[in-house]
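Every protein chain of the complex appears in place save one, which is left out.
On to subunit A.
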Amino acid sequence: MKILVLLSFLFILSGCNLRVLDPKTQTASDQAFLIYLSFGIMMFVVLVVALLFIAFTVKYRETEKNRHDVPKHEEGNRTLEIIWTVLPIILLIGLAVPTVMITYDVSYIGASSDDNAVHVNVTGEQFRWTFEYENGKETHKKLVLPEDREVIFHLTSKDVIHSFWVPKLAGKIDVLPGEENRLKVTPEETGTYQGKCAEYCGTLHADMRFEAEVMEQEEFQAWLNEE
């Protein structure tokens, strides 16, 4: 029990350093918000259960005194049962509504609203990534993106299924053979972020990593135009 308390403490402390909870785009912020919200609601549930659990196991433990008691028969309790059916429903609605809204927000639907958007073709294959820019420039280990400009990824695979994931930029999206998935993000802070393949794809799946570097716009243009 002690360990658990300690660990949950660690959990709260380290919260802000964990990559998923350190978003650099609106998409990832929305997702982090959902994580905090669901965590909060769920901690309330855990707390209620824990309190009842401790109270009942302490209070009704067998002792010398009650050893031979026969507890009263108890069919159930309508009121209580209604409470613990309805209350969770309300809590879940509280989670479901933002879930629906944010799920629509983070999904790429239809065309881009922004003419100025950067398009990157992302190709996964065993065991490397290829990032191809509109001017034909190609990279493998390093994905370079401009700050404060919309980026649209067009993702497809040459062989098996992979999954494109830069935790600080957005949740992952699968990279399928014979199909194009899209993902839209607008990086809001310069820096270098880890990217990984998140769908098990064979022998060297663990090595299918890359770096996403977000630069200021001019710097990005310069990088894009250099050989």
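The rule is short, and it goes like this: a residue touches a chain if its C-beta (ideal position, glycine included) is under 8 Å from a C-beta of that chain, and two chains touch if they have at least 3 such contacts; residues count from 1.
In this text, contacts and distances are computed from a predicted model.
Q: Refer to UniProt and select, among "Cytochrome c oxidase subunit 1", "Neutral metalloproteinase", "Acetone carboxylase subunit gamma" or "Transport permease protein", the name of the complex member that is left out.
A: "Cytochrome c oxidase subunit 1"
Q: From the list A:L21, A:V118, A:L143 or A:M215, pick the residue that touches the absent chain.
A: A:L21
Q: When the complex is taken as a whole, what residues of subunit A touch the one chain not shown?
A: 3-4, 7, 10-11, 14, 17-21, 28, 30-32, 34-35, 38-39, 41-43, 45-46, 49-50, 52-53, 56-57, 60-62, 66-67, 69-77, 80-81, 84-85, 88-89, 92, 95-96, 99-100, 102-107, 109, 126, 159-161, 163, 165, 167, 170-174, 176-179, 181, 194, 196-207
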